[in-house]
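Sharing a structure below in structure tokens format, with a few things to ask.
Left out: one protein chain. Kept in place: all the others.
First chain written, first letter: the chains are A, B and C, and each begins at residue 1.
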Amino acid sequence: MTASTFAVRREDRLARFMRIRRQTLALCAGLSAEDLMVQSMPDASPGKWHMAHPTWFFELFVLGHDPAYRPPNPEWHYQFNSYYQSVGPMHARPQRGLLSRPSLEEVRDYRARVDEAVGELIERGIDDELAARIELGLQHEQQHQELLLTDLKHAFWSQPLHPVYREAVAAVAASPSVPMRFLPGREGAVEIGHRGREHFAYDNETPRHRTWLSPHALANRLITNSEYLAFVRDGGYRDPGLWLSDGWATVQHEQWQRPLYWQEDLATEFTLSGLRELDPQAPVCHISYFEADAFARWAGARLPTEAEWEDAAASLRAIGNFQESQQFHPRAATGGEGLQQMYGDVWEWTASPYVSYPGFKPLPGALGEYNGKFMNGQWVLRGGSCATPQDHIRASYRNFFPPHARWQFAGIRLGQDR
Amino acid sequence: MTASTFAVRREDRLARFMRIRRQTLALCAGLSAEDLMVQSMPDASPGKWHMAHPTWFFELFVLGHDPAYRPPNPEWHYQFNSYYQSVGPMHARPQRGLLSRPSLEEVRDYRARVDEAVGELIERGIDDELAARIELGLQHEQQHQELLLTDLKHAFWSQPLHPVYREAVAAVAASPSVPMRFLPGREGAVEIGHRGREHFAYDNETPRHRTWLSPHALANRLITNSEYLAFVRDGGYRDPGLWLSDGWATVQHEQWQRPLYWQEDLATEFTLSGLRELDPQAPVCHISYFEADAFARWAGARLPTEAEWEDAAASLRAIGNFQESQQFHPRAATGGEGLQQMYGDVWEWTASPYVSYPGFKPLPGALGEYNGKFMNGQWVLRGGSCATPQDHIRASYRNFFPPHARWQFAGIRLGQDR
Amino acid sequence: MTASTFAVRREDRLARFMRIRRQTLALCAGLSAEDLMVQSMPDASPGKWHMAHPTWFFELFVLGHDPAYRPPNPEWHYQFNSYYQSVGPMHARPQRGLLSRPSLEEVRDYRARVDEAVGELIERGIDDELAARIELGLQHEQQHQELLLTDLKHAFWSQPLHPVYREAVAAVAASPSVPMRFLPGREGAVEIGHRGREHFAYDNETPRHRTWLSPHALANRLITNSEYLAFVRDGGYRDPGLWLSDGWATVQHEQWQRPLYWQEDLATEFTLSGLRELDPQAPVCHISYFEADAFARWAGARLPTEAEWEDAAASLRAIGNFQESQQFHPRAATGGEGLQQMYGDVWEWTASPYVSYPGFKPLPGALGEYNGKFMNGQWVLRGGSCATPQDHIRASYRNFFPPHARWQFAGIRLGQDR
Partner (left out) sequence: MTASTFAVRREDRLARFMRIRRQTLALCAGLSAEDLMVQSMPDASPGKWHMAHPTWFFELFVLGHDPAYRPPNPEWHYQFNSYYQSVGPMHARPQRGLLSRPSLEEVRDYRARVDEAVGELIERGIDDELAARIELGLQHEQQHQELLLTDLKHAFWSQPLHPVYREAVAAVAASPSVPMRFLPGREGAVEIGHRGREHFAYDNETPRHRTWLSPHALANRLITNSEYLAFVRDGGYRDPGLWLSDGWATVQHEQWQRPLYWQEDLATEFTLSGLRELDPQAPVCHISYFEADAFARWAGARLPTEAEWEDAAASLRAIGNFQESQQFHPRAATGGEGLQQMYGDVWEWTASPYVSYPGFKPLPGALGEYNGKFMNGQWVLRGGSCATPQDHIRASYRNFFPPHARWQFAGIRLGQDR
């Protein structure tokens, strides 16, 4: 984010604010207060928390200097802070599922009150700094929309009754198979990173800088369930030679034998539409870095680097199967020339550890706790998923998760040296 | 429980069934679906689970052979079984807080359906075996009423907002101090254990048998907050010489410095009426066995054995500050001759490990999994608490918890050798 | 131990001191400094530590007031204290295996220097208090002799090469089977506990007191490998109904399927003479309380209480297969009238939790940390084992271990109600 910017008209800014904030509520439609309270593992948070925390973010970073604003309850600060050490102590992350108070109704009221206050602020007119903070808050809200979906999927999967979130639109399609081809990328010095100050970007996408691409190629599409099944059936989960040392330790400790939501029959998977037949041509999903890396080794290939990915993606339009399609599940490639499925469907694990770009400067103050402090032990993912809002994604966007994480919509695109 | 028994008229039986079942709902009045879903530690269960599990018990053990009965959802069996290995696998105990489904409304309907079916069964007339099973189910329901309260207290205390369950009836009283005296008990061979087949008892209270009492005396009343405070201030939590080895390890590991719900100021405690001033004359509460034992050593005394307690209690009426008083908190002794506060207020830790009586026979089948299999590593408590229904308690009643457990309403009566 | 005592002649006292101290060295003969340094689990200690710690005990509690005595190194106090909180901080128990310094040679010298100083003290003549402390030190030394053997067995078993400690004297015998019979015990009020002040006893064996025995009988001999094998083959380790709840959790968590040192073939076991064929008629050994209790339930019997055991043992001579036989392994019963194998071979688990006797008073000061502070979560064992020195045992002797402990020579005698 750069602090001056964004020539946006006042009405547009207000409409955008309201649209994104309303989308969170739309995603919660049909869920009970109980559904929105489940925390099924320390890495996940309850839906109610995903509703409250971005609201707290607006309260703290946007309304904080508005003398007219009265918080409904100042004690809520403590429990809706996530990890901002510089703004005070916080409720322990693994205990977010214990918060029966405030109730869902109170959290809805909280959202409404904050929305009203921010709306008035926008209408009165705001400076660039505040505009930038609101935009950061909206981007942040969108991230929590995605997490709300992935955490809910895990919460529903953890329950014996395996509830359905949204009925599937249609039966599993008999998609045709799209042959995999490797398409060569550019070589030599290229530039990556966010360009210009016109559009929003996180600090970790900057500065734009030169890097060197070695000869390489990228697969034209994502790895399918059917291809991954071949890996499983070939004993992929039983051969230590295919795995990183930490990966093999995880396979053994967690007794991994297949992707997170696949059932033991290797023919059914849990989706946000409940248990469904596995579509052989749909992209494999809910894969850890360890699994993506092992699969690539088994396939005689490797994962792309983030620079390879970004250089290839920069010239493509960021369209695909996003949250807006309301499928909440990746779907099969349809064929065509060039690179397919680069955006949407599943996040693509890259071979790049998540570190700073040369010349990286975090945002000042508490906002700087956003990205930089997580630059250890994580790997970069690119391209967004079927749970990501479409306008949240761009070629330079860097997502990151630890190598054992499986509950995100993450999959595999292969790369290779040339 | 003995399988034939209990000359009870049909109407009385029905009324008793309905009264006890309704009491569970009364305890939940004012609590939201969210409040009833919190599981704040593995030892505790959500209120919704306490509503569902005893219902499942009636469904399985009473309605199981009723061909007319249709369970609302057979899959619920799995998640509402507690620890009955012989009737099938069960949902992991620490994950009861994840169950957003069935909803609170569905659980209320489940209760209503089971109540209706059992009610019809009773009205049609039942044999002694079924009568005994219903009675066991009601006793079981009452145990879960108490746990619902203790688990809710822990759940509310675990939340930053420290909600109030029931407003306190009155301010903390300035009670007069009642002097402690030791009253001698009987010596020699005495009989303890449940007598006769007329009234209900758990299998672990039987058979009635002889045991030998050495010369001893019991304190006339419970240890007060003010007395326990003297122990704290005297460095009780810092002197390893006062503690069992396991107790000292627990003090250090858990960093205990005072009773569970006391605040750091040693003047305030968390109650089911929220944070309140400590009443110096009220019995100290939420004490582990380790603490009770260390306090007794500090005081130059010891805890009573369960035989000493039962022999003394057998001649007293089982009245006191029970759940029915709706205080949900122990209250100060009022003075008088003889043993005070033997029933109600707080469970009294004894110096007796929880083991079987000579000649003990567990109930046959799954019902035998009720008591005997827990006879390891726990200590007996006697007398019931302010969270126990009054008609649930008798002189021979044996409660048991591990020595580190603090979230029950448990306190201290001293004994001594003579 | 009682502080005045023991009309023993000076020479005898010296000879006894030297004999018992030398026996520790004799047990270490043939072991390398490396063998004596292994700590294979937190509950076990290295042999070198077992050589040094009882020496420290003499240094602290006997030589502590001898102005002529100079400790070789005062810093050793810290690392050779076991659990005496009142005499200062101590080296963490699980880290005893890290102590390469002092070396084995230095520890031998330490022993020699302390032996000489104590010997001179005895020769000069000592008062009753000191005599009692020396006797306590020798009893303590004998306990560590047994632990040295059991810990070494575990240490050797933990190594891939499974070393031999002492070559077996003879091949596994084809012992005849001795039929099991239940012999009735006494009923009514009996006295147990250590009698009189003439002979040594630990504080936990006192005071002698009355207790009540219900009608019962004891098996004439120990349970054999062959009988235990039938339990294993009958699915004993797979049926939760046979186990205490904590026991079943341990079976699953530790994946127990047979006694500790039995091999997977159920025909071989690891002994201090290496891997050997299982003797069907020898007593089963290295059994936890959980296993003993489950076996008894499977057999339709129960374990004896410690009072039943002691009352029966009091009239028998304390002879049997002890450390002195140098077999370091239990052996088959040889038949005969009355109770067999009550002393030696294996410690017998009882159905009695380890708690104090009525009127129990621990020794004053640091010596009082010896027994009383462990009275939680453990069960009493009786009779000594093939690793116990014969003159260390008496009818009133109370050993205790937690219910999951398997590395001691512990086995099963059945009891039953009548």
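As a working rule, a contact is a pair of C-beta atoms (placed from the backbone, for glycine too) under 8 Å apart; a residue touches a chain by one contact, two chains touch by 3 or more.
All figures in this text were calculated on a predicted structure; none of them were measured in a lab.
Q: Write out, one label after another, the shown chains that touch the chain missing from the document.
A: Touched by the chain not displayed, across the whole complex: A, C.
Q: For the chain that's not shown, point to the residue among A:95, A:175 or A:211 touching it.
A: Only one of A:95, A:175 or A:211 touches the chain omitted from view, namely A:211.
Q: For the chain that's not shown, point to the residue among C:24, C:40 or C:55 touching it.
A: C:40
Q: Using the document's definition of touch, tell me which of A:120, A:246 or A:324 contacts the absent chain.
A: A:246
Q: In the full complex, which of A:64, A:125, A:336 or A:359 touches the chain missing from this view?
A: Of the candidates A:64, A:125, A:336 or A:359, A:359 is in touch with the missing chain.
Q: List the chain C residues touching the unshown chain?
A: Against the left-out chain, chain C lists 32-35, 37-40, 75, 78-79, 91, 95, 97-104, 155, 158-161, 163.
Q: Write the list of chain A residues that the hidden chain touches.
A: Residues 83, 85-86, 189, 209-212, 214, 216, 240-241, 243-248, 290, 351-353, 355-356, 358-359, 369, 373-377, 403, 417 of chain A touch the chain that is not shown.
Convention: only the chains that are shown with their structure count from here on.
Q: Chains as vertices, touching pairs as edges: which of line, ring, star, complete or other describes this one?
A: Its topology is that of a line.
Q: State, to the nearest whole Å, the distance from the C-alpha centre of chain A to the C-alpha centre of chain B.
A: Centre separation, chain A to chain B: 47 Å.
Q: Centroid from C-alpha atoms only, then distance chain B to chain C, rounded to Å. What do you get?
A: Measuring from centre to centre gives 38 Å for this pair.
Q: Centre to centre, by mean C-alpha position, how many angstrom separate chain A and chain C?
A: Centres of chain A and chain C (C-alpha means) sit 59 Å apart.
Q: Where in chain B do residues touch two or more of the other chains?
A: none
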